[in-house]
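Complex shown without one protein chain; remaining protein chains in place.
And then chain A:
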Amino acid sequence: MRSAADRAAVREFRPRRTVPATIVALLLLLLGVLVAGQVISSLAGRPLGWLPVGRMLDWASATSWQSPPVLLGAAVIALAGLFLLVLAVKPGRPRLVPVTTGDPGLIIGMRPKSVADALAHAASEVPGVRAAEARLRARTVTVTATTSGWDDENTGAAVEEAVNRRLADIGPVEPYQVLVRLRELR
């Protein structure tokens, strides 16, 4: 079970869906203003003519529910709704790696690139390793170490241990699995 501080950290760095929210809010605002302006001005006896009401009414009076444009439009609207639902329901991956702090008032997030670089650095310090790269994906860290080709078995184990030690020090809220690949320098 995660602590409240850890959960707050994960939540803090989740995408906020600001862009889709802004777009949808702007469209709704536009719709509301257009309809309100048109209807109220018509009620006051001076239609503003923002919407081609006559043409829309003629079209809707002549088009049946089963006509292809209506069906196509309905499908597009339903798909757009589904897309928004997916955006709303999927939490999205945090853009920073949340790190445990043990202090509910303090939230720390690290750039994924920084975590990868730190792990690569830890791997490159292992004797026998010439250079190392690390890549962070969903829940795994892949470390590729270039070795001199001498005693690879022990080097691999040592790299794994060094990377795991550094990872434990960084302390991400969500656990990562470490995969080590060795590449022999020729």
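Heads up, the rule we're going with is that contacts are C-beta pairs under 8 Å (C-beta built on N, C-alpha and C of every residue); 3 or more make two chains touch, one makes a residue touch a chain; residues count from 1.
The working rule: contacts and distances are computed from a predicted model.
The unshown chain of the complex is recorded in UniProt as "Alkaline shock response membrane anchor protein AmaP", chosen from "Alkaline shock response membrane anchor protein AmaP", "Phosphate transport system permease protein", "GNAT family N-acetyltransferase" or "Fe-S cluster assembly protein SufD".
Touching the chain that is not shown, out of A:48, A:71, A:131 or A:157: A:71 (per the contact rule at the top). When the full complex is taken into account, the listed residue touching the unshown chain is A:106, out of A:106, A:157 or A:185.
Considering the whole complex, the residue from A:48, A:82, A:131 or A:185 that touches the absent chain is A:82. In the full complex, chain A touches the hidden chain at residues 12, 16-18, 20-22, 24-26, 28-29, 31-36, 39-40, 42-43, 57, 60-67, 70-71, 73-89, 96, 99, 101-103, 105-111, 114-115, 117-118, 121, 169-171.
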